[in-house]
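Apart from one protein chain that is not included, each protein chain of the complex appears where it belongs.
In order of appearance the chains are A, B and C, and numbering begins at 1 in each one.
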Amino acid sequence: MIILIVILTLILASALSFFLGKNIRSLEKIVIVSSLIELAAAGYVFFNFLANGQISLAPLFSLDALGVLFFCLIAVIGAAASFYSIGYLRAEMQKGIITVERVNIFYVLLHLFLLAMFTAVSADSPIFAWIAIEATTLSTAFLICFYKKPSSIEAAWKYLIINSVGLLLAFLGTMLFIALASKGVEAGEWLNWQSILTAATNFNPSIAKVAFILVMLGYGTKMGLVPMHTWLPDAHSKAPVPVSSLLSGVLLSVAFFLILRFKSAVDLAAGADFSQHLFIGFGVLSIVVSALIILRQKNYKRLLAYSSIEHMGIAALGFGFGGIGAFAALLHILYHGLAKSILFLSAGNIFLKYGSTKIKNVSGVLQALPITGVLFILGFLAIVGLPPFGIFFTEFYVFSAGIKTQPVLAGLAIIALIFVFAGFLKLISKMILSKKPEEVAVGEANVWTYVPIVILVIVFVVASLFLPEQLKTVINLAIK
Amino acid sequence: MTLAFIWTIQIILVLGLSPLLIGIIKKIKARLQSRQGINLLQPYRDLWKLLHKDEVISTDASWIFKFSPYLIFGLTIFLAINLPVFARLNFPYVGDFLLVAYVLALGTFFLALAGLDIGSAFGGFGSSREMTLASLAEGGLIFSFLVLAIAAKSTNIYAIAGFVSQASVFYLLPIILAAISFVMCLLAENSRYPFDNPSTHLELTMVHEAMILEYSGKRLALIEWAAYNKLFIFAALAAGLFLPFGLSFGAGIFGMLIYLAIFSLKILFIGVLVAVLESTLAKFRFFRLPDLLFTAFILNILAIVLIISL
Amino acid sequence: MTPILSQFSYIIAIVVFLSAVGFHLSRKNINLVFLYILQSSAIAVLLFIPAIQEMDFLLLLAAVLTLAIKAVFAPYFFLRLIRRHELTFTSNAYLSLPLTLITLALLAGLAYSHVFKSFVDLSGGNMHAVSLAIAAIFVSIFLSINRRGALSQIIGVLSLENTIVALTLFLGVVDSSGLDIGVSFDIGVWVVIAVLFLSMIYKQFGSLDVSTMKKLKEE
Partner (left out) sequence: MAISALPPFNGFFSEWLCFQSLFSGANLGGSLGLTFLLSAGFLAFTSALAAACFVKAFGVSFLARTRSHEAEHAKEAGPAMLSGMGILALLTLVFGVFAGSISGLLAKTSLGLSSLAGSELESVFNFNNLQTPQNFSAVSAPAVFSGLLLAIGVVAAVIYFITRKNKVTANRTWDCGHDIRQGMEITATGFARSIIVIFRGLLKPTKQTSIEYHDDEMRYFPKRQSIDVGRDDVYQHFFYIPLKRVSYWLSEMAKKIQNGNVNLYILYIFATLIILLLITVR
């Protein structure tokens, strides 16, 4: 019923903001109230889960260890993004970029988006999860073409088409899994993840392989692995910043979450090394290609999008190597979500101040936006994986697990990471540390724009330095 | 106790005989050029004269200029202890050839600094040329010792001398190669003919002379004498290591006397060799000297490979 | 699956496959929409059969709903769009006609090849229908690759969805009707959004030709 509460609040919120329409103040109040409820629910679910294991909350919903982790991730970043969007939209309205109806639509779609993600994570049956993911695509399609520019429409169109094709492949994959699972049992019985796992041992291996490939490709497009990543840079760079931080911080990992669900099934059916080869292949490919593009990237939002692809590649690589790598990959997803949203939100501030996403006409951010500048540098340190932040440890474990089994590929990936560091360093030196042009005024847009980022940084530092015990137990449970 | 006694003999030997050796070399060179040449004791008189002349020191010079002659001369005495004059005794802790090479390098180091100290153009390029030559020659020097050290399985100069005296015929070729390269290094280190003309004051060619241009009086005497000692030490090393015969005669005073005679004969032979070389070879252009020194180094490598494959 | 039923489902599979190939051949948008109606009604018929057999009210409702959405609701929107913007002709494809046909043959060959022979033990009687449905899936994916027109891309995606549902029905998967309703409702929303996008693109770019949208690339 906790999930129901969250779902209901979100439906209510989106409906209310739809009808309230004009006055902004009430819209913002609704956003605050709903995100607080989400956070409370996440906290309750987390500790409740620790207390008594599997939570099956309602006919349609059930949360296991993996689900709880992502549930909290969505709640934290969702709350931060919605708080930030209040400030962001207020600033945009002052600058006259958007009118009031746009803000109204934004909030309605934002709630639907969060609703879809929560259901996807806590869905019990694979098809129900698929419907939820399809709903995320639909809700974000309009969010991407929020600014009525031709380029954002083009980005939204590509996002819609590529993701629909991908998801339909995933739909076919899930259907094949269900066909395999329901061979034994009579019709109409309610199929959920558990029943697939139990039936997995007597699947026909080659069908299971075909099904897993379809699922991998389908949700891989949603997750942004390389051959299917083409929509990601366009969508993330054109979408408004809170949305793109949610997209790359959370939605990619939710897609990865679904692949992991099927991975345990296919491991039983066709042996573990099949899925591991796939993971390693896609992982290395996405790291290398995105690293190469990051090296010469001219637009900082696209650069952040490519770095999400690269980090998803690392997570896939982690699961590919297995053992400690799997534990590290899960942790990596959580940390990446936090770090990426820090970076995207502070990039939003920069965009508000300079109005352009090109690196060359942004300079002297540290003087113009002192707080955001510092936050951006912290984000940079985190995302590139320097020691004080958690991503360093996770990458370290992933590669230490990898070096033993696949030294060549791990080496290649590490070299690619160096390219990424070079690309980011160019970005930082050109934009943040350079001289400020005179006409740019000093000072943040408004309070709302940097407070959420600061909270995120604090949460990130706390999570990365002292790994709470419960988090570890939950992750270990998740890997089984 | 006998050790200290032998050491004093060696020091006296080196200090005493070195000017004589220079005299002999000059005499032979003059003879070859059908000149009368100086009489053999002339170097002693020069030194004595210099020791008693007044001295002029440049205002710009620092303490290095004043102190380095003493150090350079002191080094030659220290090296005198290492000479393989009497092979029988082997005091293990001093006679290492690396030590010899690096003490020589210390000498050149301070000589070059002194050359720079006076701030004249001559001192500057003199020490620059000296340092280039020294750095190239040092490799060859160390490796010619190494050839013998590997053959004799020990780097102690006395042990090497002992080994070479009864080495089998297979070792002949490597030792000859080492000897050739050692002679090249000898000529380079003591700025003899193909590398540098010891007696000239012509800016274009002089290396060693340029550095000591500013010295006068007792400091010039010390430096000249140190140069003579250095040549004598090289000759003694060559004699002891490469010309092995007659090393270990009887123990007592009588054995030593006979051996001293043989030793001085060998030194004489090397002096003649140097003089002949000097008068036959023309002076090389400065930038062709590295090729000469590299050949010395390669000869040593060749010798070592031969020894190892034995 | 009684033998009569397997023959009948094979016929349905043929209809689905031919309509998918028909999409490639048709020049005018209106043909596209009619073929789509044909295809989705074939799927609806497939849904009706088990519903009638067991007279399960919920299944019947699901079948009626899918029929309504796919055969009536979506085409209505498309026709309204076409009439409003006079989009009679779809823009041409990348590959010339003979070449497309060759690739379609190749794709069908792949569907029938050894890759999917393991589906036999799942498909009960109608293995032919299953492999035909797989071929139809590949054909519809190829449609959205080959065509430049935005409308034909959307039709490609919708036909992909139809063929997948057909394949699952042939494989004898009878999951609960609730999920069927969910899926078809999802498709309905998708069509609405797609049509909205089409009108936006038309307003912004003046034509539905996708290749004009080339701006977003790495400079």
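Please note the rule applied: contacts are C-beta pairs under 8 Å (C-beta built on N, C-alpha and C of every residue); 3 or more make two chains touch, one makes a residue touch a chain.
Everything quoted here is computed from the prediction, not taken from an experiment.
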{"item": "Where the missing chain makes contact, among the chains that are shown", "value": "A, B, C"}
{"item": "Listed residues B:Leu21, B:Ala149 or B:Met256, member touching the removed chain", "value": "B:Ala149"}
{"item": "Residue touching the undisplayed chain, where the options are A:Ile3, A:Ile127 or A:Val165", "value": "A:Val165"}
{"item": "Which of A:Ala132, A:Ala181 or A:Met228 contacts the chain that the document leaves out", "value": "A:Met228"}
{"item": "Touching residue (missing chain; options C:Asn146, C:Thr168 or C:Ser184)", "value": "C:Asn146"}
{"item": "For chain C, residues in touch with the removed chain", "value": "94, 110, 114-115, 118, 141-142, 144-148, 153, 210-211, 213-218"}
{"item": "In chain B, positions touching the absent partner", "value": "51-62, 64, 70-71, 73-75, 77-78, 81, 92-94, 96, 98-99, 102-103, 105-106, 108-109, 112-113, 116-125, 127-129, 131-132, 134-136, 138-139, 142-143, 146, 149-150, 153-156, 213-214, 217-218, 222, 286-287, 290, 297, 301, 304-305, 308-309"}
{"item": "Absent chain, residues of chain A that touch it", "value": "157-158, 161-162, 165-166, 169, 206, 209-210, 213-214, 216-217, 221, 227-228, 230-231, 233, 274, 278, 289, 292-293, 295-296, 419"}
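The rule we apply is simple: only the chains that are shown with their structure count from here on.
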{"item": "Chain contact topology (line, ring, star, complete or other)", "value": "other"}
{"item": "Most extensive contact between chains (C-beta pair count)", "value": "A-C"}
{"item": "Furthest chain, CA centroid comparison against chain A", "value": "B"}
{"item": "Between chain A and chain C, centroid-to-centroid distance (C-alpha), Å", "value": "31"}
{"item": "Cα-centroid distance, chain A relative to chain B, in whole angstrom", "value": "78"}
{"item": "Per-residue overlap in chain C, given as positions that touch at least 2 other chains", "value": "none"}
{"item": "Where chain A touches two or more other chains, by residue", "value": "none"}
{"item": "Touch list for chain C against partner chain A, complex", "value": "115-116, 118-119, 121-122, 137, 141, 144, 150, 153-154, 157, 160-161, 164, 167-168, 171-176, 179, 182-183, 186, 189-190, 193-194, 197, 200-201, 204-205, 210, 213, 215-216, 218-219"}
{"item": "Residue ranges of chain A in contact with chain C within the complex", "value": "125, 127-128, 131, 134-135, 138, 141-142, 145, 150-151, 153-158, 160-161, 164-165, 168, 171-172, 175-176, 178-180, 182-183, 187-188, 190-191, 204, 206-207, 210, 234, 238, 293, 297-298, 302"}
